[in-house]
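A protein chain is absent from this complex, but the other protein chains hold their places.
For clarity, chains are labelled A, B and C in written order, and residue numbers in each chain start from 1.
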Amino acid sequence: MAEWLDDFFFTYETLIHGIGVHGLLALSMYCVMAVGQLSLGQAAFMGLGAYTGALLTLKLGLPFYVVLPASAFVPALIALLIGGPTLRLSGVYLAISTVGLGEVLRVIYINFESLTGGALGLSGIPMKASVSLIYALLLIALIMFWAVGRSRIGRAMEAMREDEVAAGVMGINVPVYKLGALIVSAMLAGIAGCLAAHSSSFIGPNEYGFETAVTILSFALLGGIGTPLAPVLGALVLTALPEVLRPLADFRLVINGMIIVVAILFLPRGVLPLRLRRSA
Amino acid sequence: MYRSLRAAALALGIASAATVPALAQDTVTVGAVEILSGPASGYGIAIKSGLEMAMDEINAAGGVLGGKNLALIVEDSAGNKDQAVNAARKLIGRDKVPLIIGPTLSNEMFAVGPVSNGRKIVTIGTSTTAAGITAMGDYIFRTALPEADVIPVTFKTAKEKLGVKTIAMMYANDDAFAKSGFDSMKAAAEELGFEIATIETFGSKDSDFSAQLTKIKSLNVDAIAVSALVEPVAGILLQARQLGLPETVRFIGGNGSNSPRLGEIAGEAANGLLVGSPWFIAKKDELNQKFVTDFQARYNKAPDQFAAQAYDTMKIVAEAIDRAGSAESDKIREALLATDHTGVMGPFKFTEGRDPASAEGVVVLTMQGGKFEIFE
Amino acid sequence: MLAQQLVNGLVLGATYALFALGLTLMFGVLRVINLTYGFYFSVGALVALWLARSVGLPIWAVVLLGGVAAGLVAVVVDGVLLTRLRRTKAGELPSLMVTLGAVLALYSLSAIWLGTEIQRFPFDFVDSSAFEIGDLRISLVQILIVCVTFALVGLLFVLLHYTRVGLMIRALAENEDTARLMGINVDAIVIVVSFVSGLLGGVGGVLIGLNFNAIQPFMGETMMLRGFAVIIIGGLGDIRGALIAGVLLGMFEVLTASYISSSAKEAVAFGALVLTLWFRPTGLFGRKEVKRA
């Protein structure tokens, strides 16, 4: 490889990793929103995956192909516990209890010092998440969502998003679909967290808070949730933008916030108002 | 996948080539990653000021390597570890600097360290006081005195001059900086044989400390050691006096308390607080007096310890480059290990572990009427 | 020590309740989890700070004007963000998301504008003296907070149950369409409710800013998480529930910190939140109103 290309990759490696990981996070958000729910816990699930993965690698030295599925499994389990009681209630309960989840986990990371390193976090995580692995997983996730979206399940999900009551009357098992979507999204966020931890070498307890959750939401809302590709493009734009336009860095959160406001008020179907085509 | 990445790389590469600053051959460029925007930008801006002032003095005195100018590229990390890594990668990959000063926070250093060390680029923290920084690799240095060196001096002074025997400890347990300071405090307290009556924690964004302080009040301690950033420390001091904790109970602060903001927020309630500092504005030696006057004239404000540490660091780096005889990272690293410099902070050498060798320059300060003075 | 800790708990609990009042009122009537609420809290404190420093107004004026300013901001924010969604009956989640985006933008903008350094009221602004009964110390500001909290709950109760406006607010809370059919000017009532909620939040911000001497743009954000816990535990939209849940939470936190461990204090609020969601999702006093799909 040419030396300048090598330097180029070195310079932008974190950014390239970041875009892929954020793409997975955006898909995890998409998965919940596709059934008409709102989770503010994607950052918490991501953190759970990051800590699970980092601990299994650092303390037990397990191989990465074991670590990665494990870091999807733990958030899935927590999603089951959270979703069970709250998904029967109206949507705001899930939103608020997932915010609560983030806080509870933060307190746990801080207090179980011997395991999690407390406020100092975990450092020295080996860099096992290669660019090709991240993007391969992103591609697989995209294809899966595309396939689901085109199937009868995708139709049921869209129906729930539009009118939960009517969807239930159509014979769609609404609670099961909601729970399933939350679990799948938690798994994806967990995988993204594990990949992030294994590409940045250091994780801390304060990285998976409210702001991260809102940022993930803004990925999905910028792109819109008409097709699975849209939120990934949203993540691409919002991740690359502050790097390309460095002076904007101060206003990064302002921009993320404004995107959410504008998207909801004026572009309820996202900036890319696409809709997945089913062959009918 | 790979092919498309390469295509993207080509496209971006062309776009970015134009932004690389054209540097003349007779210049040695070093990089810095500091917080220039966002909530913690105060630290980064002070460091940048100190670095630039030292650089201008060096260039005015003939530069480095027999007449080459020293240049500095400062990148913003905004206090975010990912942005810090991106900034360091840009400095290494695009600007090809042999040495990076910074980043500002220990957390950022933990993320940047493995990257720059992996590329064998010397990285020098001027404000990163947490434990374990230099253990990340052979190319990671720091000129900031770690808390572990400063705290024992403060504690020893409290023991010898105030007769402190029993202490309570408080720290913000969600903050890496505060936690690492607390670890040093605990070690120093055990070393000096203090009796630790209780250890209380709080969140760095908390504003109510009444439960912890009421408990401490009932334990009749001689002193309370607090490790946190300045805001919660100020809140603790105010509430302690409100709860009627007697003035004879001294507070002992860590590096976070070493800020003039403490007096501004807590006022009289901060009276009597002890803190150790690697540098103090009123230090009488000639070098320091000149630094303070020049800084005041140039930036129209008083320097703080971050500016002072940065100023010394730039001088140390310039001397190392001269000794190395070339601006190559490996040679600079060797030369740095042989540093023997006297700066505004006092005499300076590196240990074999690339930390500052002595805590001789540490002064113990106390707060009176909202201002720090040297504790006698 | 126990007596002092109970006082500490009561004061802390009163601050939680004070914060949660407006939040739960907003949800109860307007059916929106309004996340910009924490910002009104910050606005109240920041405006009061400015008035005290630059204009030199006395404390009662500062509390009142801080509250009014926050109320006005609340009305504007509600008008800009939520009118449109209310008209199209967009539902809970879009409303929640739009306030989420707005609050992030508002906090970040005000942090860029004002900085995030902590500010405080002038040192001699309030009498910092305290009553002492034996070992027990209670400061004037603490007494003020507890009294104002209970007084506001009382006033809110009177407003809702013994006035014409209150009747209209309750009608709106029951059902917007029916309220409209009854000839109630819904838009006007929405403005009244936004203003009152903002006012409550703003007054809370001023008093809590006075007590803790820690005013900065993000102060509302840290309270918001506790606020959520309080309004869910107390039951969404339930004012009495918010008062009781707030005070209980404050007490539990202080007692946990003093008798168990201060590091467990943080976990109390969210532990209680999780337990509530599991076993009694409509809150301590909430009515059973479970929607089925």
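In this section, a contact is a pair of C-beta atoms (placed from the backbone, for glycine too) under 8 Å apart; a residue touches a chain by one contact, two chains touch by 3 or more.
Heads up, the rule we're going with is that contacts and distances are computed from a predicted model.
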> Can you pick, from "Na(+)/H(+) antiporter subunit G", "Amino acid/amide ABC transporter ATP-binding protein 1, HAAT family", "Sulfite reductase, dissimilatory-type beta subunit" or "Dihydroorotate dehydrogenase", the UniProt protein name of the chain not displayed?
Replying inline: "Amino acid/amide ABC transporter ATP-binding protein 1, HAAT family"
> Which listed residue, A:G20, A:G41 or A:G154, touches the chain dropped from view?
Replying inline: A:G154
>> Using the document's contact rule, name the residues of chain A that touch the chain not shown here.
In response: 143, 147-148, 150-156, 158-159, 162-163, 165-175, 275, 278, 280
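Just so it is clear, only the chains that are shown with their structure count from here on.
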> Which chain pair shares more contacting C-beta pairs: A-B, or A-C?
Replying inline: A-C
> So how far apart, in whole Å, are chain B and chain C when each is placed at the average of its C-alpha atoms?
Replying inline: 38
> Using mean CA coordinates as chain centres, what's the chain A-chain B distance in Å?
Replying inline: 35
> Can you list the chain C residues in contact with two or more other chains?
Replying inline: 263, 266
>> Where in chain A do residues touch two or more of the other chains?
In response: 110-111, 250
>> Touching residues of chain A toward chain B in the complex: what are they?
In response: 4-5, 7-16, 18, 106, 110-111, 118-121, 123-124, 127, 131-132, 135-136, 139, 200-202, 204-207, 242-243, 246, 249-250
> Contact residues on chain A for chain C in the complex?
Replying inline: 36-38, 40, 85-86, 88-93, 95-97, 99-100, 103-104, 107, 110-111, 164-165, 167-168, 174-175, 210-211, 214, 217-218, 221, 250-251, 253-254, 256-261, 263-265, 268
> Which of the residues in chain C end up touching chain A in this complex?
Replying inline: 33, 81, 84-85, 90-94, 96-98, 100-109, 112, 221, 225, 228-229, 232, 236, 263-264, 266-267, 269-271, 273-274, 277-278, 281, 290-293
